[in-house]
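What you see is the complex with one protein chain gone and the rest in place.
Moving on to chain A:
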């Protein structure tokens, strides 16, 4: 493997792990609240996969960082300004349609980037991607089906899905931003430059949203600041409050 700057590799790994950590937590908020039992189970299973993937990414991040931190330390003892997830995944669940639209917009990106990571020059990244990509292919199949079912459903479900797409679309652009860390990862062959994934993403998402009879908003504006830690939305702090409560109240507490 080419020389890789450990700081940049750490940043890349927490970006991957924080995306799955925060989305996994958001999706788990539905547990016991879904419209029907089958969907409740499906959402809980998706959250579980995402948390499992988080453990793999953050365990490796802790190893690369070299300060003896575990995945739990990184998940529960960092505050909002240290998290590197994209803003899309920290947005509130909204209604069921908004949750599934967010899931679809992320799953599509996730499946494409994991596909590239299967060819990573880093053995550990490749192994994690191999494991995660199988699960994510399944997530994408389900979220895409549901987006089509609800988008091309009743007037009410269509209206809600279009509203969800209008709200979430400005958060899509951040996933394809490319900065110095991404360039360092790309030149070491660890990960692709995100900007190069956009064409595949637009093709995939465009096809599904057309089947769903939904219209992609025209605006090109993109909210940014999550993956580089510049500024998260106000929602992340509230999420962390709940997710990290136990470790904050009882430091070092173990299961």
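Points to keep in mind about this one:
Keep this in mind: contacts are C-beta pairs under 8 Å (C-beta built on N, C-alpha and C of every residue); 3 or more make two chains touch, one makes a residue touch a chain; residues count from 1.
Everything that follows uses one rule, which is that contacts and distances are computed from a predicted model.
Candidate names were "Aminomethyltransferase", "Sigma E regulatory protein, MucB/RseB", "Phenylacetate-CoA oxygenase subunit PaaJ" or "ABC transporter permease", and the UniProt protein name of the unshown chain is "Phenylacetate-CoA oxygenase subunit PaaJ". The chain not shown here is touched by just one of A:134, A:183 or A:207, and that residue is A:134. Contact with the undisplayed chain is limited, among A:52, A:94 or A:189, to A:52. Against the chain not shown here, chain A presents residues 38-39, 41-42, 45-46, 48-53, 55-56, 123, 126-128, 130-132, 134-135, 138, 141-142.
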